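Let me begin by presenting the structure, written as structure tokens, before commenting on it.
Only one protein chain is missing; all other protein chains are in place.
Just so it is clear, A and B label the chains in written order, and each chain counts residues from 1 on its own.
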Amino acid sequence: MQPLANITPLKPAGAIEVRNVGQVFKTTTQDVVALENVSLDVKPGRFVVLVGPSGCGKSTLLMMMAGLRQQTSGTITISGAPIPEPDPNRVGVVFQEASLFPWLTAEENVEFPLALRGVTKSDRRARAQDALKLVGLDGFGKRHPHELSGGMKQRVSIARGLVQDPPVLLMDEPFAALDEQTRMTMGDELLRIWAATGKTVVFVTHSLTEAVYLADEVIVMSPRPGRIVDHLQVSLPRPRTYEMLSGDAFGSLRDRIWRHIRKSA
Amino acid sequence: MQSGFAVKATRVAIVVALFAIWEILSRTGIVNPRLLPSASDTLATLGDLLQRASVRKDLVVTASEVATAFALAVPVGALIGFLIAENRYFADVAKPLLFFAFSIPKSIFLPMFILVFGVGFSQKVGFGFFSTIFIVIMSTTTAVESVKVEHLTVARSYGATPVQTAFRVYLPSMLPVLLEALRISMIFNLTGVILAEMYASRDGIGHQIATWGENFQMKQLLAGVVMIAAIAIAFNELVRWVETRCSHWRT
Partner (left out) sequence: MSAATLRRLIVVALIALWEFLPRAGLIPELFLPSLSSTLAAGWNEAGEYGHALAVTLYEVAISMAFACGGGILLGAIVGSLPRPRILIMPMVSSLYAVPLVILYPVFTVWLGIGSESKIAFASIYGFLPTMLATAAGIQTIDPQLLLAARSMGATLSQRLVRVIIPAAIPTVLSGLRVGGALVIVGVVVSEMLISSAGIGYLISRYRTILDSPHVFAGVLLVLAMAIAFNAAIKWIERKAAIWQTGTRAGQDAAGEIAPTGLQPAT
């Protein structure tokens, strides 16, 4: 697998290609088909949101894009090359609950992936500072996770995902545990960071409003076995504003997603 | 369910294997059979012992001490535990003291029981009571605190009487915790009584075990160890079985 990384990517950095991907979990009692024949193209710099009923395989799909799990059929490429194992230079991941290490400070958490690669202390510190500044946490680096609010913890997680400057950021329900107001603020913050960095983002959520508000494209999945049942383009202008939430265009997009979800319930 | 059976079968196999190793070590003389009589000899001795009137009498003595100590410690401990859990101020005062009392080794007070009660039934029951009561108090407080405030509020808002609340909210919420408490208290109780018997006593199975040890009667000694272990494990499993039966409402 090693030489593959040296091949010049045919696709530009940040492109994601998912071709006929399936995932079957073998358990002692039965085989669970989590995903079936999923194909998907994400162009560099796009903000793509995945929605679908709980248990339809969104997390599984994200894990495969991150190289944390291998698909049982089909191919996935990130920036033109397969991803047989996690590669933080290509893909950063942000998880749902704060998956920060409680024994490290915010800045040490952000430095963690760099420390794994033996980056020097001063270099690490400088890059962590930049990442923390980017997510609006300047001056909070010395705090431990339990001294930070839920929103701040997720900002640290995002900084950690971005610290190695990967072209792709995968986010699995990152704001699910936050209250409504924090969630709205964090959505705006994420869009600001995204605009500033130009990353490709794949974002999983349960909230239809959040999906339409954030996305360039929304991908709707069916219940298990997970398939793609709709792929919507959200052509609302950017920057997105709070007023758009009550507009007709917003409402009809949300209704269209809701009809898919309701049908499958 | 198949895998559940496989797990049980493996556990039985492990126990059987341990007995087999014991048997082999002794039979082949790898370990001096005088120091480690074989498993089969030990089990045969156990059979003999159970026939003996004196051993049966010792078992009855121990059982009655355990039962008495338990019957005294549980209600008294539960009452104190309730009082502490129900009163905030009382809890603040008493809890650290109880934690402390709980954490110090009880066995060093054994001589005091002998000095006060002399050697006999009351000394052993007294020490059994003393080694059990703290865990009963602690578990009862935990059990009362495990009742969810929301459930009590719901019961009150539908006009439940105190008796109804006790039987329909407190009891079902606390039952699993109480069963667990019962199991652990019994462990403490049995250990306390046996230790008291081994330390200074004229009867009881703990006394027998100590005597066999002093006289180097390895067969009887090991048989006694196996017997007590079997009784303790059987009781433990019984309570655990009841626990799992009752646990369906404990999510």
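As a convention for this text, a contact is a pair of C-beta atoms (placed from the backbone, for glycine too) under 8 Å apart; a residue touches a chain by one contact, two chains touch by 3 or more.
Remember, predicted model here, so these are calculated numbers, not experimental data.
J.: Please provide the labels of all shown chains that the missing chain touches.
T.: A, B
J.: Per the definition of touch given earlier, which of A:R19, A:K43, A:H144 or A:H206 contacts the omitted chain?
T.: Only one listed residue reaches the unshown chain, and that is A:H144.
J.: So one chain is hidden, and I want to know which residue out of B:A39, B:L59, B:V74 or B:I114 touches that hidden chain in the complete assembly.
T.: B:I114
J.: Please identify which residue in B:A39, B:I84 or B:I135 touches the non-displayed chain.
T.: Answer from the full complex: B:I135 touches the omitted chain.
J.: Over the whole complex, note the residues of chain A touching the chain we left out.
T.: Looking at chain A, the ones touching the missing chain are residues 66, 68, 85-88, 91, 93, 95-97, 99, 101-103, 112-113, 115-117, 144-146, 160.
J.: Considering the whole complex rather than only what is displayed, give the residues of chain B touching the chain that is not shown.
T.: 7, 10-11, 14, 35, 89, 92-93, 96-97, 102-112, 114-116, 131, 135, 138-139, 142, 180, 183-184, 187-188, 190-192, 194-195, 198-199, 206, 209-210, 212-214, 216, 218, 221-222, 224-225, 228-229, 232-233, 235-237
We take it that only the chains that are shown with their structure count from here on.
J.: Centre to centre, by mean C-alpha position, how many angstrom separate chain A and chain B?
T.: Taking the mean C-alpha position of each chain, the two centres sit 52 Å apart.
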